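Only one protein chain is missing; all other protein chains are in place.
Take a look at chain A:
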Amino acid sequence: MTYMETNSNLTAASDSARGRDDPFIELADIRRAARKSAEESPMRLLIVEDDRDAADYLRKAFREAGHVVDVASDGEEGLVLAREGGYDVLIVDRMLPRRDGLSVIADLRGRGDKTPALILSALGQVDDRVTGLRAGGDDYLPKPYAFTELLARVEALARRGGPQAADTVYRVADLELDRLAHSCTRGGQEIVLQPREFRLLEYLMRHAGQVVTRTMLLENVWDYHFDPQTNVIDVHVSRLRAKIDKGFDPPLLHTVRGAGYIIRDGAR
């Protein structure tokens, strides 16, 4: 289920109602900043996709974002390239000529290759996703998708620059989240969070500096893979924002128009 931007009047209405004090960032600004950092250490991506148009579009879009892209047009070629290694993320279409995407990933996993893999598929139902992830995929995005969504997920998979899984304390500017003590402080001031708010902030901070989409939040914080119809996530995020940003400067949790959210040190 693809999350859609501003497709309901309700969302638009509540956005504008709340929007006055919410910090909005244009996606283009994020991209510009991201490109600059990507030029210093670009991600190496392998796209295995048989549809030439789709592959060209992805190659172009990822290059614009500053990443290095290789494209394979069938499963066998994809497997040969992937086995050579050196990629940060594999983007694999599920239905491919010569060898299907799932078996490419299963083959790599069988060799102990743990390169993060994102599966693209026209099959978007629950059981399709389950088989995809069971085959060793790390994420699953049904077609058709928005490029913003794909890019956000790929960057999240690459886990560059963010805190490591072993880190027990996440920090963004003066905001601190202690995962062991389950506590949160900003500027040394204690912030009381509900369990779900804690998990939401934890996910955002783990991907600090990266755009996180609403679907990613719904999947990773709530473990739901369905279309929530309205702006449920926005409401949760704005509540969290009221706790961590209100009365502090600068704001850290930003809405990225047309994409999702980002938590970052605005001063940087």
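Convention: a residue touches a chain if its C-beta (ideal position, glycine included) is under 8 Å from a C-beta of that chain, and two chains touch if they have at least 3 such contacts; residues count from 1.
By our rule, contacts and distances are computed from a predicted model.
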Listed names "Ferrous iron transport protein B", "Putative DNA-binding domain-containing protein", "Protocatechuate 4,5-dioxygenase subunit alpha" or "histidine kinase", matching UniProt entry of the absent chain: "histidine kinase"
Omitted-chain contact residue, chosen from A:E26, A:E64, A:D167 or A:D227: A:D227
Contact with the hidden chain (one of A:R153, A:H236 or A:R264): A:H236
Touching residues (missing chain, whole complex) on chain A: 1-2, 4-10, 14, 124-127, 130, 142, 144, 146, 196, 222, 224-232, 235-236, 239
